[in-house]
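In this view, the complex is presented without one of its protein chains, the others remaining in place.
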Amino acid sequence: MKKYSAFSLFKNALTNNKNWQASWRDASPKSKYDAIIVGGGGHGLATAYYLAKNHGMKNIAVVEKGWIGGGNTARNTTIVRSNYLCKESSLLYEKSLKLWEGLSQDINFNVMFSQRGVYNLGHTLQDMRDIERRVSANQLNGIDAEVVNAQQIKEAIPLINTSATARYPILGASLQRRAGVARHDAIAWGYARAASELGVDIIQQCEVTGIRKNGSQVTGIETTRGYIESKKVGVVVAGHASVLADMAGIRLPLESHPLQAYVSEPLKPVLDTVIMSNAVHGYVSQSDKGELVIGAGIDSYIGYGQRGSFHTIEHCMQAIIALFPNFSRVRMLRQWGGIVDVSPDACPILSKTPVEGLYLNCGWGTGGFKATPGSGWTFAHTIANNQPHELNAPFSLDRFSTGALIDEHGAAAVAH
Amino acid sequence: MQTNRLNQGGFIDRHKTLRFTFNGQSYFGYQGDTLASALVANDIKIVGRSFKYHRPRGIIGSGAEEPNAIFQIGSGATTEAGMRATQIELYDGLVAKSEKGWPSLSFDIAIINDWFSKLFGAGFYYKTFMYPAKFWKIYEYFLRRMAGLGRAPKQPDPDHYSHQNIHCDILIVGAGPAGLIAGVSAGKSGAKVIIADDQAMFGGSLLASKEIIGGQSSEEWIASQVEILKTLPNVTCLPRSTVFGYYDYNFLTINERCTNHLSEFTAGKIRQKLWRVRAKRVVLAQGAFERPLVFPNNDRPGIMLASAVSNYIHRYGVIPGKNAVLFTNNDSAYQAAIDIKTAGAQSVLIVDSRSEQPSDMVDAAKKCGVELQFDAVIRNVIGNKSIKAVQISAYDASDNTCKDKAEKRDCDLLIYSGGWSPAVHLHSQSGGKNKWDNERHCFVPGKPSQASSSIGSCNGTWILEDCLKEGITCAQEMVTNLGFKAVDMKLPSSKKTKINPMMPLWQVIAKDSSENLPKQFVDYQNDTTVSDIYLAVREGYTGIEHVKRYTALGFGTDQGKLGNINGMAILGQALKKPIEQIGTTTFRPAYTPVTFGVVAGEDIDEMFEPTRKTAIHDFHADRKAPFEIVGQWLRPWYFPEDNEDMLSAVSRECIAARSSLGIMDASTLGKIDVCGKDAVSFLEKIYTHDVAKMAIGQCAYGIMLGEDGMIKDDGVMARLGENHFYLTTTTGGAANVMSWLEQWLQTEWPHLDVYMTSLTDHLSTIALVGPNSRRVLQTLVNTDLSAEFFPFMRTCKSEIAGIAIDLYRVSFSGELAFEVNVNSNFALHLWNLLMKAGKDFGITPYGTETMHVLRAEKGFIIVGQDTDGSVNPLDAGLGWLISKEKDFLGKRSLERADSLRKDRKQLVGLLSVDNKSVIPEGAQLIEKKATSGPTPMYGHVSSSYYSPILGHPIALALVQSGRNRYGEKLLAVSSDAKAIEVSITKPIFYDLKGEQQRVE
Partner (left out) sequence: MLLIKCPWCGERDETEFSYGGEAAIKRPLKPKDLNDKDWADYLFMRKNTRGLFLEQWNHSVGCRQWFLVERNTVTYEIISTKRMNSDALNSEDSQ
């Protein structure tokens, strides 16, 4: 693989950009692999990369039913943060954040991780108690976090409405300065390129239609491009986890919901950080291209249609105008929807399953993008060693039987 | 000088001159102009600079497809970015600025991007700016400033926006020939019809044509159809209204621009209105977009779509050039050549990539003096800031390339047309697929997935007569289907033109590769070129979605209206695949951008959420009590006297309640009446305690659990009769609990005979609290309130001054207290009576803060504050409420392994060791800070106050194995890193035996 750099750009410019190589090999399925990852989104590609890089597994494949990075990776609002309340989640997301911090250099692909800070706003006294609880816990877990008051918010973000007479006035916020946003497509393409370089087969246009077992041991997958044998199968298909698990006879505690987002037309810099408000249900940042990138709450019903209902967008728009009354004349360019699988405790499942050799990575709800590197890193560990890493051990499927749920609801009614 | 203005023609009023400014320079136009037509009239060539390479650009189109003339309109609070000059109706005083170009449009320093453009190929930013890692912030700073188009206002929007819901039988999108005749046809049948068009005038493409329809000129025909529509009471005409979203179940959204054409800001008027439409049927008649052709330097100012040229001439009386060359692969563009020649152009040459074949258009062109050159293409454009000449080469259809030899032709306008793309956007949004048509060389709508039909050119139907026929047929079928009687409509006669088929020409291919030639633009807005598409393919981005994302093709604010199809076809060439195998693109709302304001509508500011106020609110407001927001409710927080701060006010209120008499408005509590012969058996399943054992007239503190065993809600409940109960819930939980109870009743136990009624708003609750509460209340009621007749945890009915009340002797403060329920209509009056009656005892109104202090002193929890979704009743020290005998919701979960853990977090009290520091709520409890790695945390502080009656701070906390740790010391660490030493105690601080609330 030829390294990307300013120098390589310059060199290739001299030859009219005709000597660039394919970013990844578009592979056809072999008959057998040591491990197969089902799902070519960010999480699946990251898993493959770390399997190859950290665990020396080279005879592996990622199978994707469409084009890599075409699912939720392409449909989110790219927020990256680790300031979660519970120790279990905060350590997992912090692992991820640390990986983000060196990711562009590690995979030699600019994922544009922009550590511009994330403000989680508080609008009620209870919000502020929860913020204090979360921030003090973050700090003790070694995660950067601080509580800021309305005046500090106003100084940092002059256009925000901190009026005390607002319907839900801003009382304060938690701020994680290391948090930020990243470039969503780059994470899929960058991991694909890096994994491919390490020998991973990336197989697009290959839909899984069945999971074969021998007793309780997985033996391979049936696909639209034929049967592929493997004793280890990792399923990383956000939104469709229940459908795939069903093929192996496993029931999951998940519901798949539409999650909508939209962007404005590109504007000159107007917002230099990320604002999230659970109370009024809206979050907003500005992409490097200049679009305001805005996420709404999830739609209430189960939906695999990659679209939600218009009133959800209306309500989110009202929330954004409550926070930024000057955005009223900004214009919405495009809206879209993704499918999020939501678990009862709003935390992911990164786990072995009752089927030997079958591993599940799902249930990220609205918070999956930020976890991409950490999810891949721990899931690769789980698959390679057939046991979870201590970081993802709490996120087992068993917890729903024992009752050891990881309650993030306290911190985030809508965990982004 | 409007040098390009014709002396006659167009739908403009030459007597109404309008002044406007563009980039600070004043110009004039006429009423009826768009900003674009006025700029063309004033011979303004450069209207913008391109996104990436900052190349000078001119106006290409005349409608929603325009990629270059995108302006910042207005200033200050009423400025709006990203506005297309082609869609802006000119008004006097309009202020427009181009969005790029520094220091000026004519000289933009960033043109150096163009010179070094090989460095900035598709996706270049993924390959660089990585080293050193920490420099990304700096790179990003500059990248962000280079990117972005217009500017958001810095002040709140002074305008108003509105929503309107409407149902109709048929919604017609687009009032061109097909839409108009469908509207008339459907309207005459009596069906309820809405017809919306994004332009100020109905007529669509006919406005720019000289067709004869049914013996009338197109202008007269449009007027007659509009007249019919206006006289039909069942038809709503919506001009200036863009249907931008097509959602499930024929729900469509229309953005009506009510005042945009009048001025930047029109006080007292609604600026834009969002129509939320449910239509039984939808007719899609949005027309089609003309496609550009792709050849080197095809972006120079002075290049314009053929349909735009006709539009400017016929609609606005503006001629965009004097010496024109028209480059086409189809017959429809000939009309523009004829139009401009007839309008007075000195020379017009048609360069047609096809071989000569007889056709009506060829004849017509020749007849009016247009020159023709067949088997030829434009291979390059000369002129930088405005077009000077073009290079014409012979085209060899056998190998799809142009010959090297070129001849030069001087011109000041290059008109082009690559054929038409039906506007399939809404069809696609509705869930319908589009299919490639190999004869018409465009995507046409496939089978509709909702009750809709596409007609006219958005269905790929080009001939006027066929469009009219489709309009009539479609409308008649729909109305018949809906049960109306279709009226007979005669198909108006129109000219039958013989046209030759177009020739697909996606890119002018020369012998030299496109990388070695000047840029050939596919997407003007994002500066996506042919080389970019080939580069993407070379790098493995071969799926259309990958190519679009990697090259930004179609990601501009025109959403690829001009470039997408050419881009897909060129991708097909690169991959050597037919275009139908490249896939289709799905379109998403919005069809054209809409303001956040209109989507939000009226529900902003104080209307963002309903505000709920208690019936006693005015009293609190009169006393200048600050309000705490709890859910949708406003609750008085405390009642300051004489500039008191909160701490002093709360201290005074607490002492009053503990020593004499306080009064609190508790009306926000959720209240539910439950009756029916199975009420007991129902409530037994809901509450953890033994409901059946309660005597009539008895009250109980009850908790409800979710099936996961965690505390869901709590409150006092009372048995009013054998089969009659009254429940209270928390303020925030009221609506949820009611729904939850109904869900269990209706879905799991529908056989139970139980009826529930929410009384939350119907009844108000006033709490009289303190040792003197009984004495004062007794002066007002005849009921004997003595402990003997009305002991703790009892309820009875009574009356005050003729007002019926329910009395509850319950206490959330640990004091002798009574809660009085009264019809909300009388609540304020009763409150005032109680205030008067308690005057001699210093009756003191208190708010939520004092309520919190009083309850915390007693260790009473607030669900949602002292519990979250992970606290079960045993954790909260409420094991005594759990019935051993019966099953209830959540009971089984209390026996799961994790529920039985010994080290679960339990509710405890905390005292500050220094006896004076109030611990911040939310602080974490630790032993000591770890020197490395995470510090173990044992719990957190959920409630914390200074207790006035005790004279020291108190707190409640959830602590691992807390009840085994009484007496132990921990550190409470808050976000400001301060640590307060605390000792763990029982979660009760005052009146440990509970004597005061039970006082005899």
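A few remarks follow.
A and B are the chain letters, set down in written order, and residue numbers restart from 1 in every chain.
As a working rule, a contact is a pair of C-beta atoms (placed from the backbone, for glycine too) under 8 Å apart; a residue touches a chain by one contact, two chains touch by 3 or more.
Quantities reported herein were computed from a predicted structural model and do not represent experimental measurements.
Shown as candidates are A:S309, A:S328 or A:T378; the residue that touches the absent chain is A:S309. When the missing chain is restored to the complex, the residue among B:E477, B:D840, B:E895 or B:E995 that touches it is B:E895.
Annotation: of B:D248, B:D375 or B:D605, B:D248 touches the absent chain (contact as defined above).
Among the residues B:G9, B:G431, B:G697 or B:P934, only B:G431 touches the chain that is left out of the figure.
For subunit B, the residues in touch with the chain missing from this view are 247-251, 278, 431, 449, 681, 707-708, 739, 742-743, 746-752, 887, 891-893, 895-897. Summarising the interface, subunit A meets the missing chain with residues 240, 242-243, 251-256, 300-305, 309-311, 341, 344, 400-403.
To be clear about the criterion, only the chains that are shown with their structure count from here on.
Each chain gets one centre point, the mean of its Cα atoms, and the points for subunit A and subunit B are 22 Å apart. Residues 77-82, 116, 118-119, 121, 124-131, 133, 136-137, 140, 143-145, 147-157, 159, 161, 245, 247-248, 251, 253, 276, 513, 515-516, 531, 535, 538-543, 545-546, 549-550, 557, 559, 588-590, 593-597, 599-601, 603-609, 611, 628-630, 708-709, 864-865, 868-870, 893, 896-899, 920-924, 926, 929-930, 933-935, 937, 940, 942, 973-977 of subunit B touch subunit A in their complex. For subunit A in complex with subunit B, the touching residues are 4-6, 8-10, 13-14, 16-18, 20-26, 66-67, 70, 74, 87, 91, 101-102, 104-105, 108-110, 112-115, 123-126, 128-137, 139-142, 145-147, 159, 161, 166-169, 183, 185-186, 189-190, 204, 264-270, 280, 286, 288-290, 307, 309-310, 313-315, 317-322, 325-336, 344-345, 399, 401-405, 407, 409-410.
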